[in-house]
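Read through the structure below, which is laid out as structure tokens, and then see the notes.
What you see is part of a larger complex, with each chain still in position.
The letters A and B name the chains in turn, as written, and every chain counts its residues from 1.
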Amino acid sequence: MSQISLADLNAASRDDFVAALAGVVECSPWLAGQLAAKRPFTGINQLHAALIAAIQSAEPDVQLSLIRAHPDLASKTQPAAGLTAETADEQNRAGLDRLSEPEYVGRANNAYRVKFGFPYIVCLRRHTRDSVLRDCETRLLNIAKTETRRAIEEIGRIAALRLDQLVIADDKLKVHGRLSTLVLDNQIGKPAPGIPVELVELATLGENRVIARAVTNADGRTDQPLIGGRPLPIGRYELRFSVARYYAERNVSQSDPPFLDEIPLRFAVSEPEGQYHVPLLVTPWSYSTYRGS
Amino acid sequence: MSQISLADLNAASRDDFVAALAGVVECSPWLAGQLAAKRPFTGINQLHAALIAAIQSAEPDVQLSLIRAHPDLASKTQPAAGLTAETADEQNRAGLDRLSEPEYVGRANNAYRVKFGFPYIVCLRRHTRDSVLRDCETRLLNIAKTETRRAIEEIGRIAALRLDQLVIADDKLKVHGRLSTLVLDNQIGKPAPGIPVELVELATLGENRVIARAVTNADGRTDQPLIGGRPLPIGRYELRFSVARYYAERNVSQSDPPFLDEIPLRFAVSEPEGQYHVPLLVTPWSYSTYRGS
């Protein structure tokens, strides 16, 4: 997706403006048309707020059309029709193309559509596969009015992420989270360099998968955050640190086999836009962790 | 195995004494005969020390016969001939009857026998399957003299465990270890009751298996040690504590999903006769562990 500056959006002809925003909300050029009339926008947050306000003030039947313009979540054996390029890309990232339980997902989606008369909409980039399935099941229990509101919320989140990628502005939408770590060697009171770290996404259904690998640097941190520049998918994770070799290389006395070697820190992410700092304070015989800042 | 008191052993006829100790060292009544002449023993430790001394002071060819009287380690597809009842039982406990890598084991054992001309002897109750395989590979690199000494050491350990089960005495052989845990809720400064705990033996080859399950009591401990009354098999373990439900039941505010739920503590045992206390200090947002006492 090529980018455009907010200044250019503000200065564009109505048609160009509508064309530029075509991919932000699924198949709904009328929305972009309304926004065009509200220009100029002083920032991307104001643009996004105007978009949300336009959806929320629309007539119920217009809202329903907007919701219905969204595709079903795809599953391997049952590819959803009518995916826009943006949606297909987002569904890939959430791992929904790798589902080994297509029937399961299909059933949940179908049950949702049968109950509410519109597709289950969720901002996939804020979720792991586990949390999507759980979210769908939970929302199935709601009443239609709640789900109309929830669907619009999710459309707002999807639009925010797309705007964030599309529009260059001085301000930023708060759509990214950050997961970082740090290894402190409490035996010498210093950061521990050279520790291999793996970040694993834990799956209730299907297989766990390693989603990041890094080695701690001289500051005991990873050069890049383990996840950054995007939402943290809601879900369960495990950080794995290999410490026995680190101590062996420093001639620190350890038992054989070492009391601690691969240390797993298991935790869940619930705030996709949050800052998660999950450090490891370690000696050959003890460790601790906490949600830091 | 029925038990006998040290007093009765001291008072027994030579033949009864030899018969009573028949199962302590594989197929070697000459040893029991020597011990009979050294009676009375003031304690089981003295008896065991006399046994070790008798082996160590034997002529090299007698030692070798003793070593050769031990069977090969069994593997599923290649059951070793000539297992005494005691040995078969011990091999079962170490999981060697469940090996999915019989060829692998068989090959290591064969290589050992080929190199040294006697079977690989190890006190199985002090090992997990992983550590047996690693031990065999490591010992393959030794010279014959070292392995004769190591074999006798292992025979001494096997005999100690058998004596511990057979003989009732006032003193105790130091052949048992202990693995215990404790969950302290640092949010309220009290032990955490009702926490499900699992102890898993981790396997490099084959499958991990749950070897103990318990629930913490009012003292935050388990009613019984997780392993007690026997050696702690050398190997890697994981303790798993389920804490989210505990906090939910106490109406403690947690994220959704909870930041911490199943907490794994991964560690290795290297001292089968040691005390391992591996506690969990926990809040909904932090935890720590250490080798305690």
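Just so we're on the same page, contacts are C-beta pairs under 8 Å (C-beta built on N, C-alpha and C of every residue); 3 or more make two chains touch, one makes a residue touch a chain.
Worth saying up front: this structure is predicted, and the values here are computed from it rather than measured.
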{"item": "Homomeric assembly size (copies in this file), of which only 2 appear in place", "value": "4"}
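The definition used in the following text is that only the chains that are shown with their structure count from here on.
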{"item": "Where subunit A and subunit B are represented by their mean Cα positions, the distance between them in whole Å", "value": "47"}
{"item": "Touching residues on subunit A, where the partner in the complex is subunit B", "value": "131, 234-236, 238, 255-264, 266-268, 270-271, 281, 285-291"}
